[in-house]
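Below is one structure, written out as structure tokens; comments come after it.
With one protein chain withheld, the remaining protein chains of the complex are depicted in position.
Chain lettering (A, B and C) follows the sequence in which the chains are written, and residue indices restart at 1 in each chain.
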Amino acid sequence: MDCGEPVYQVRLKPGMSVGDLVEELGRAGAYNAGALYRAVNIYEHMLRDQKATRFFGLAGAMVPAGMGGIITDLIEKGYIDVLVSTGANCVHDIIEALGCHRYHGTSSCSDIELRRLSINRIYDVFLPDESFTRFEEFIQGTLHDLSSDSVFTIAGLLSALGKKLPSGILATAEKKNIPVFSPAFQDSMLGLQYWLFTQTHHAVLDAAGDMKDLLDRCFNADHAGAFFVGGGVPKNFILQSMLLTPKGFDYAIQLTGDRPDLGGLSGATLDEARSWGKLAEDAVSVTVYGDATITLPLLVAATLERLSHD
Amino acid sequence: MDCGEPVYQVRLKPGMSVGDLVEELGRAGAYNAGALYRAVNIYEHMLRDQKATRFFGLAGAMVPAGMGGIITDLIEKGYIDVLVSTGANCVHDIIEALGCHRYHGTSSCSDIELRRLSINRIYDVFLPDESFTRFEEFIQGTLHDLSSDSVFTIAGLLSALGKKLPSGILATAEKKNIPVFSPAFQDSMLGLQYWLFTQTHHAVLDAAGDMKDLLDRCFNADHAGAFFVGGGVPKNFILQSMLLTPKGFDYAIQLTGDRPDLGGLSGATLDEARSWGKLAEDAVSVTVYGDATITLPLLVAATLERLSHD
Amino acid sequence: MDCGEPVYQVRLKPGMSVGDLVEELGRAGAYNAGALYRAVNIYEHMLRDQKATRFFGLAGAMVPAGMGGIITDLIEKGYIDVLVSTGANCVHDIIEALGCHRYHGTSSCSDIELRRLSINRIYDVFLPDESFTRFEEFIQGTLHDLSSDSVFTIAGLLSALGKKLPSGILATAEKKNIPVFSPAFQDSMLGLQYWLFTQTHHAVLDAAGDMKDLLDRCFNADHAGAFFVGGGVPKNFILQSMLLTPKGFDYAIQLTGDRPDLGGLSGATLDEARSWGKLAEDAVSVTVYGDATITLPLLVAATLERLSHD
Partner (left out) sequence: MDCGEPVYQVRLKPGMSVGDLVEELGRAGAYNAGALYRAVNIYEHMLRDQKATRFFGLAGAMVPAGMGGIITDLIEKGYIDVLVSTGANCVHDIIEALGCHRYHGTSSCSDIELRRLSINRIYDVFLPDESFTRFEEFIQGTLHDLSSDSVFTIAGLLSALGKKLPSGILATAEKKNIPVFSPAFQDSMLGLQYWLFTQTHHAVLDAAGDMKDLLDRCFNADHAGAFFVGGGVPKNFILQSMLLTPKGFDYAIQLTGDRPDLGGLSGATLDEARSWGKLAEDAVSVTVYGDATITLPLLVAATLERLSHD
């Protein structure tokens, strides 16, 4: 067996760039630091590949944790061609775009006391109830304006919402004409608001109405790359869409805090996806285990630095 | 501060019942063993409460791991009033009911070789491609029979499928008139099959069409209990449905392999759900961390043993 | 590739024995449930093998969680030939044997308040300071009685302590003439007490003085089996001791809550140990991931049930 490069001991310099740090992690090359370095290599390759369609799956409470800005900027730069998100990340993107805030809180507190103060908690992030009042007004208003339609698709609704927002993921995706899919749309405050709307308006949300668009993008991709933050519905929806094509993904990166031995898709290795044909046999892929609030900014900043060297 | 009961050292007897084992874990009372014991207490209470509506959220690849039999039996015994499942668990339930099998495999293998052998892998479970052929025939046939309808709901489709199956979760739920919700239906082989069907038939799957039924059950519940295997869409969908009512869940049990510090809902504590009002202030709740293929059978067997003492 | 047995859906019966439950888990055969079943197979084989020397590594705060009774009983039954423990588990075994208790507490509390109440916390277990007063008297008294010696070994000290105790791991090991090794002895309250003793007495604790005994047991084992609860020093010390022999372990079982991708020994797979020659090439081994307060009682109760069928 051929032993590869030696493990070098990491050397840090004050003021070093994120890219330089990741180079050091690559010279060390072990465990998740090594995986992160390989993820930067793959992401650089994926973003430089002009023939690649880049799918991005966004799961986990990432926008409430401030990671939405990274997604927005990737869309703005043209580095995301198709976004699949949980409903909750769309909800929080809208709340942010409406000028409401989540706040630095703590996970060591009385949730009963928070309840009495009308503050909702997401681990150590606090979200006041009033955000949802603004959210409700915005959603109901937008739906009302749309109400001459009677059959909606989820991607269509998200696009309509993006049109009305000044900034953020949905607004930027709309501006750049990037579709946003969210197959579990009902499973979010957006879904609840939509349901409220249907109590007074006749409308149908066609659950499968936007699948053709996604599948067409899979069929039409010369090369296909997938970037998964978390697992959940976005990961599976992206992977399964490729199943109907004769191809598989050529590039795949996964940032997850889950673990493989529990059998769930969120922690499953990308190798497993090869057995299904979701990844091509010769795909380059890597999983970085850890909290994506750390690994995502590291990975993206280092990749952008490389691309800026052109 | 009042110190509680002493931690007793566990004593095991050959041939002891599962219930006796859990009593020993309760006398020890620490870490996840103590949590499991408290979960049995809560579950016994929830199942004995004649006024309680019991919601069950099923996430993770549980049916492929053989946990579907437990869910089927809980439905059969009248211990589940509302089931919310991932699409994938419904898919595997159907495959099982059609007489196809998954097989004991290994996680240490070549996924490329598996691909060439038409075997799909879920961690250490192997699933031959031929299962999906049978699955496709069944789904397309059923949809064809239904095709005089033009607007479906997800719960309605799952009910129609359950009617045609001889056994399993969907069949038993249908027999017992228990609704099965699956908000991320599209995100599964069921969703892909449905989409294929719509290529040749005019049909609309109304994503929010069954939400009223679920919300009514939340409103009408005198007491409400929630049992979550894994997190994901089923957990959130059940919890958010209670948000529209003035109440919260009175009982809640969560079996999860995730962890809270990553901020995702799947690993979030049930205390966090109190800040949102999803759980009542005085709700009894517990999270047991670990692989549900171990904790679920333990918990259910011990609870059934207690109930059998009547 | 040969697909193995089908995954059967688990069926639970009220009052079923722990052994019957584990048989059901084995028929399901997936994820950690399947691993637990295989662990019972291996442990049964290891305990039936008359030529096997059984090493047991005990790490993690297991005695404070009530798991010490299981270890005591395994020693009593002759199922442990060599015990390697963290110092802390020995400390808590002594405290228990002295009649002091830990108590059922909670992990959601003010540690500052606990401090003011002289209560020490181990996750959700509370331990009053007064236990340590009794512990100190006992240790200092015992050391004083031994003080004609001037060079101690760790195993020798633990044996001397076991002689004076009425029950528990150390007492039973002493009664059954089973050596207890604890290489990180200083790293515990025992170590602090020993150090206090040396402030007024001349004594030397020979860190390597008992290694010959352990290594001899490795050399003399016709067959060798290892059971690891947690990782840490006990796991490594047992595995490394086999390195000096031409053989490796023939059986190995590991219960751990850690994960492999972080590179630490505690989460490392037992396959990795084969590359070092710590396990024999043809060893049977399995890792069950999860909280050992659940997996240890399950595994041992099921194995004892099988052995009782003779």
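The rule we apply is simple: contacts are C-beta pairs under 8 Å (C-beta built on N, C-alpha and C of every residue); 3 or more make two chains touch, one makes a residue touch a chain.
On a predicted model such as this, the values are computed, not experimentally measured, just so you know.
Across C:L114, C:L146 or C:A160, the single residue that touches the chain missing here is C:L114.
Check C:L12, C:I122 or C:A221 against the missing chain and you find that the one touching it is C:I122.
Note that of C:D20, C:E174, C:D258 or C:E305, the residue touching the chain absent from this view is C:D258.
Touching the chain that is not shown, out of B:G26, B:G87, B:G162 or B:G263: B:G263 (per the contact rule at the top).
What subunit A contributes to its contact with the hidden chain is residues 1, 3-19, 21, 24-25, 27-34, 36, 63-70, 72-73, 96, 101-105, 108-109, 113-114, 117, 119, 122-126, 128, 271, 289-291, 293-295, 297-298, 300-301, 304-305, 307-308.
For subunit C, the list of residues touching the undisplayed chain reads 59-61, 64-65, 88, 107, 111-112, 114-115, 119-125, 151, 154, 183-189, 191-192, 194-195, 198, 204-209, 211-212, 215, 230, 232-233, 236-237, 240, 243-244, 257-268, 271-277, 281, 291-293. In the full complex, subunit B contacts the hidden chain through residues 30-32, 259, 261-263, 289.
To be clear about the criterion, only the chains that are shown with their structure count from here on.
Over half of the residue numbers at the subunit A-subunit C interface are used by both copies of the sequence. With chains reduced to the mean position of their C-alpha atoms, the one farthest from subunit B is C.
Measuring from the averaged C-alpha position of subunit A to that of subunit B gives a distance of 25 Å. With each centre defined as the average position of its C-alpha atoms, the distance from subunit B to subunit C rounds to 35 Å. As a whole-number value, the distance joining the C-alpha centres of subunit A and subunit C reads 43 Å.
In subunit A, the positions touching at least two other chains are 259, 261-263.
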